[in-house]
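Taking it in order: structure first as structure tokens, then the write-up.
The complex is shown incomplete by one protein chain, all other protein chains being positioned as in the whole.
Letters A, B, C and D name the chains as they come in the text, with residue numbers starting at 1 for each one.
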Amino acid sequence: MTYDFQFDAVFASWDYLLDGAWLTVRLSFGAMAIGMVVAILCALGKTSGPKPVRWAINVYIEVIRNTPFLVQIFLIFFGLPTVGLRLSPDVAAMIAMVVNVGAYATEIIRAGIESIHKGQIEAGLALGLRPLQVFRYIVLKPALRTVYPALTSQFILLMLSSSVVSAISADELTSVANNIQSQTFRSFEIYIVVTGIYLVLALMFSALFAGIYRLAFAYTVDRR
Amino acid sequence: MSADVVIRMEGVQKWYDQFQVLKDIDLEVHRGERIVICGPSGSGKSTLIRCINQLERHQKGRITVNGVELGPHHRQLDMVRREVGMVFQSFNLFPHLTVLENCMLAPLKVRGTTKAEAKATAMRYLERVRIPEQADKYPGQLSGGQQQRVAIARSLCMNPKVMLFDEPTSALDPEMVKEVLDTMIGLAEDGMTMLCVTHEMGFAKSVAHRVIFMDRGEIVEQNTPEEFFTAPKSERTRSFLGQILTH
Amino acid sequence: MSADVVIRMEGVQKWYDQFQVLKDIDLEVHRGERIVICGPSGSGKSTLIRCINQLERHQKGRITVNGVELGPHHRQLDMVRREVGMVFQSFNLFPHLTVLENCMLAPLKVRGTTKAEAKATAMRYLERVRIPEQADKYPGQLSGGQQQRVAIARSLCMNPKVMLFDEPTSALDPEMVKEVLDTMIGLAEDGMTMLCVTHEMGFAKSVAHRVIFMDRGEIVEQNTPEEFFTAPKSERTRSFLGQILTH
Amino acid sequence: MIRAFGYNEFLFLLSAVQWTLMLSVIAFIGGGLVGLFVALGRTSDVKPLRLLATGYIQLFQGTPLLMQLFLVFFGATVIGIDMSPWVAAAVGLTLNTSAFLGEIWRGCIQSVPRGQWEAASSLGLRYPGLMRYVILPQAVKVAVPPTVGYLVQVIKGTSLAAIIGFVELTRAGQIVNNATFQPFLVFGIVAAIYFALCWPLSLLSQRLEARYAAPSR
Partner (left out) sequence: QSVEDIKGKGKLTIGMLVDFPPFGITSSDGKPDGYDADVAKLMAKHMGVPVDIVPVTGPNRIPYLLTGKVDVLVASLGITPERAKQVAFSEPYAAIEIGLLAPQKSTVAKAEDLSGKSVGVARASTQDQSLTAVAPKDARVMRFDDDASAVQALLSGQVDALGVSNVVAQQIKTMAPQANYEMKFVLKSQVQGVALRQGQDKLMGWVNGFLDTVKKNGELNAIHQKWLGTDLPAAVTASKS
């Protein structure tokens, strides 16, 4: 063994790491919340909007899903200033994450909407509800319920992918880890600790989502 | 048009692409009348009643409901749907809402009634279908028969002038058929105008004023239940009744 | 144990968690015997017959099939499943295989017969259920009644000693019920040992040696069909028959 | 010292695509093989297997691929195993991809109706035959669209292999950018190349999904 572990350097920067983790959490939650709104609107547009809207949403989804997140972030952070919009790294990171997760979540929610039995919509219409009311009161919640697991993993992926925003100097967990290792050079130890923190965050997210599910979606669907 | 005609269909035709599902349908339903529609699978029964509240659009002919004509371009759709209740084979209760919420949704959002009023109405109809005690359960926790009764109550909460039923008992276990039919008989006794697609011939015999037999998109025969079962006019009716009643 | 007892259940009990589905079931089925099981939904009919080929494990009591005991720890499961055919309410044909392949799969992979032999057997039974001409179609291309007949043929290809049926006609459109029942009657006439959960009382009357009525996990009544329908012994049977037969 | 972005730079980016593709193929083959077992474990009746598979998925889906690659590559050396970047990439990408594919395929296996398992076992088929002849053929049909869709993620994910020294497309973009200082041009081209690689797969996946969703009649 040519390597000797020294974790004290890592733990000396513990506060700094926690700051980074906290920014990761804030970015993830913010992007998730706003991304959900974007995704629901886009999914609605994609399933029942007029043709130009559907077309525009498709372009958005395809471009985002088929290019790397890193490039998207670069374009937002370095590109927007050329049109006069100067954003702080945190805000730019948040926007990039919203744009990114919005595209993925749109497709997920669309699948949920399409999984809703036609009879549900017909029953709503037959009761006299307008199409938007049918969507809002009848389709949306069961649709989210069916795709809840997919949404959950998408959000955890979002949290993990937030590490890429270190490229524009937003000081989230990975960025902090890299900063610390550039000062202490104990990169191996730091990566172990940071991996552990990510795992803990992911587990906490899972638990949180499970809790939300139990509160909001745990109605019985099947008697068995 | 006599005052008490609730539904009038004149020369109604409908296609799916090349395939004609309804061929020149003429039908009048009077206030308080109870009509049973039967016929082989694919004959257009569902399509017929779904045209009445325009879940399906027809391409030719006129449909008038409660004096409002459903033309190919219409704004009156909303008006008509409020007045026409529909009960589906597969219940179609909203799984994420409790029984009570299922019943309150449309009065609240469509009629704009107050919450208290909507709740009172809902409870009244849930009592009517004899499951007020299930009000706070979710549909998934009920048996099929109970679900279908909730579906009937939910429609009644909108206080409709006509009720459409599309094979309301055919997705039910045999023991539950009766409880739903009993509810429907109760409705009939109160004078509700009803159009009912069903193969429950006992029900047809006991409550229908008229039985309509459809085949390949046409109304082949219309008759009183007595005549229909004992002396069917057409050959097609006879052979259909033969299949249904033997086993 | 007399030589011709094919299935013997003694004191069989089964729980789902806290809920007891089968309470102390005793039952003997003799070679060539045809038994119909009926009873309200949730009474444990499916569970009972699914215990026989151990799609469900029982927790207490003994089940012996064809002389092989199915204890809580058993290796004889395979032996038993080869000898017991099962037909489900929802057909459960394998959608990715043609009708012929559906019928050949088990003989090839379980019995290890040759391809030619498996094919010959399959065609023989497909003729028996009167759809040899559909052999190369996929299940999705058949009507419900045809699918269920294929399912019966598929079971027969394993040459079972007993056939179990779990509501084989209740997912079918009314016009198709007859063709499946006819197939089953044919089987009965050939002397197949059969256990059949069904509410087709006409079928029970004409082919069953014995009718068993279950309620809440118990066998409430066993009787010949004549006695069962005309003079049911228990109150519960009477009220059940009342529900089923009136409408 | 700054070079203009020229034909050679473009060629350099293009030739980096081969590493991206090679890494993707490795990830996909390794992840597919292991992922199948993860999926089978996850759907197994045997509780310890199920727990093991669940833990595996949790671990590798819950931590960033970047960290996994780093720890595999440098970690092996630390414990005295000499690890070439190729082996490290293969191991790291396999671990990560198999966790995701395992989870995707679990859903596909479970989407095969219960009745199919029951019908097959009442015909006497045992687990291997039942899986091989009845369940998997049906699950595969459901699995193809999301699997092809996930391939897009794999291709983009290989960019993280830069941390253990691979000059694949993204890293090549960074290198060229450092020599030319033309980020919009360079990353625009990088994005376009990724798009050209990924979009056909996305389309294929949607096409397959649509075909699968269509009634089988």
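We adopt the following convention: a contact is a pair of C-beta atoms (placed from the backbone, for glycine too) under 8 Å apart; a residue touches a chain by one contact, two chains touch by 3 or more.
Given the structure is predicted, the values throughout are model-derived calculations rather than measurements.
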| item | value |
| --- | --- |
| Shown chains touched by the chain that is not drawn here | A, D |
| Which of D:Leu21, D:Val87 or D:Ile175 contacts the chain that the document leaves out | D:Ile175 |
| Per the touch definition above, residue among A:Phe29, A:Phe78 or A:Tyr213 touching the missing chain | A:Phe78 |
| Interface with the undisplayed chain - residues on chain D | 1-3, 6, 8-9, 12, 15, 70, 74, 77-78, 162-165, 167, 174-179, 181, 183 |
| Touch list for chain A against the chain that is not drawn | 2-3, 74, 77-79, 81-82, 86, 89, 166-169, 171, 175, 178-179, 181-185, 187-188 |
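Criterion: only the chains that are shown with their structure count from here on.
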| item | value |
| --- | --- |
| Remotest chain, chain A as reference, centres from CA atoms | C |
| Centre-to-centre distance between chain C and chain B (centres being mean Cα positions), rounded to whole Å | 36 |
| Intercentroid distance (Cα basis), chain B paired with chain A, Å | 45 |
| Shared interface positions of chain C, touching two or more other chains | none |
| Footprint of chain A on chain B - complex, ascending | 53, 55, 78, 81-82, 84-86, 88, 90, 92-96, 105-106, 109-110, 138, 140-143, 151, 154-155, 158 |
| In the complex, chain A residues that touch chain D | 1-3, 62-63, 65-71, 74-75, 78-79, 153, 156, 160-161, 163, 174, 187-188, 191-192, 194-195, 198-199, 202-203, 206 |
| Chain B-touching residues of chain A, taken from the complex the two chains share | 117, 119-120, 122-130, 133, 137-138, 141-142, 145, 217, 219-223 |
